[in-house]
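Omission of a single protein chain aside, the complex is shown with its protein chains in their original locations.
For reference, chains read A, B and C in written order, and residue numbers begin at 1 within each chain.
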Amino acid sequence: MINVPRLTLDDARQIIAACKVKAKEIEVDMDIAITDDSGNLIAFQRMDNARITSIQISMDKAWTAAAARKSTRDYWNASQPGQPTYGINASNNGRFSTVPGGIPVFVNSQIVGGVGCSSGTPDQDELVAQAGVAAFLDTLN
Amino acid sequence: MINVPRLTLDDARQIIAACKVKAKEIEVDMDIAITDDSGNLIAFQRMDNARITSIQISMDKAWTAAAARKSTRDYWNASQPGQPTYGINASNNGRFSTVPGGIPVFVNSQIVGGVGCSSGTPDQDELVAQAGVAAFLDTLN
Amino acid sequence: MINVPRLTLDDARQIIAACKVKAKEIEVDMDIAITDDSGNLIAFQRMDNARITSIQISMDKAWTAAAARKSTRDYWNASQPGQPTYGINASNNGRFSTVPGGIPVFVNSQIVGGVGCSSGTPDQDELVAQAGVAAFLDTLN
Partner (left out) sequence: MINVPRLTLDDARQIIAACKVKAKEIEVDMDIAITDDSGNLIAFQRMDNARITSIQISMDKAWTAAAARKSTRDYWNASQPGQPTYGINASNNGRFSTVPGGIPVFVNSQIVGGVGCSSGTPDQDELVAQAGVAAFLDTLN
């Protein structure tokens, strides 16, 4: 047997709080989802003007990032026409997100969770997700 | 709590009526779907020669337009290979439509519903959806 | 080859209108769905206070009634524990409705469509669906 590190609910809430600070700074309400190392949802918040379509997309980004241990931007690149994972976005009942904004969370090189943001441009989504991860990692030092 | 505006059934029926006038004018029978601000269906009509495949597509276009507060044409553009939201069409169980013909309905800059048309070319679909929205907005003046 | 009779959109609209008269009479806003002989949706209306859960349920009732050529009440009876079709409600991805309120429409003993109502008690739903079918059949005489 092995022991695996994993985000707690309090960790997830802290990440969401940091995401929201960044979302307010750039003035884009976001859907924000946090999963554990296995891709299972820990926490979610939809800011009041965030998109309804992005509820699922933010969860899918967080799931993809944690469960594949890669950012969804990496898959955006890798799934373009002619690229190695072309078509992968339809897998897992369409839950495999290839839209930037999903970030895996690693601690000591081990996956502990995933963060997914959606409602802005994918660049904005990723910026907000990264802000949440960065703030969390800062607390570990 | 907040208060949000929303189309009524009578509003939706009026939009469908105007869509049908345009559909007859261009001689293309259409599937026409109207959702509320949250993406939930209010009304649907399939003209006698409209496509069966377009039943779901028209509903998906209306849902996407209302729930993302953007036209599906915007997503057609933004989800081309190499574009920011490439791959997004597989999300939400494939319900996220990136085919033109879905139009959000805004009143005083607030989302109140969505209109989705399908059965013609996407350009025709969009023309018919726009005619429905324009006729509705005219009645508010 | 064969020729099959089928409801038109105008037929479907007429049925919905009659359903709404009955729904208003009993003071229960309804979701009302009409399918053709093949179970494909022709028209749908959600009265302003009808349930959101019943959007899909009304469509499922209409689909079941037309596609199985039986009322959903017949299946409610036949799918009780120990009865012949027990468990059938999970079939077709859960689209097979066993809740009363779905009525097949027959003309000269041939299936031409289905009517599904939902939002009240199943007895109320069925009453409203029946009113729609009866009014339509009256117009054929």
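Following the convention adopted for this analysis, a residue touches a chain if its C-beta (ideal position, glycine included) is under 8 Å from a C-beta of that chain, and two chains touch if they have at least 3 such contacts.
It should be emphasised that the depicted structure is a prediction, and the values quoted were computed from it without experimental measurement.
The hidden chain makes contact, of the residues C:Ala12, C:Ala43 or C:Ile57, with C:Ile57.
Looking at chain B, the residues touching the absent chain are 1-8, 11, 36-40, 107, 112.
In the full complex, the hidden chain is touched by chain A at residues 8-9, 12-13, 40-48, 52, 55. In the full complex, chain C touches the hidden chain at residues 48, 51-54, 56-57, 60, 75-76, 79-81, 89-90, 93-94, 96-100, 121-123.
As a working rule, only the chains that are shown with their structure count from here on.
Viewed as a contact network, the protein chains form an open path, each link joining two chains that touch. Pairwise, the chains sharing the most contacting C-beta pairs are A-B. With each centre defined as the average position of its C-alpha atoms, the distance from chain A to chain B rounds to 29 Å. Separation between the centroids of chain A and chain C, computed from CA atoms only, is 43 Å.
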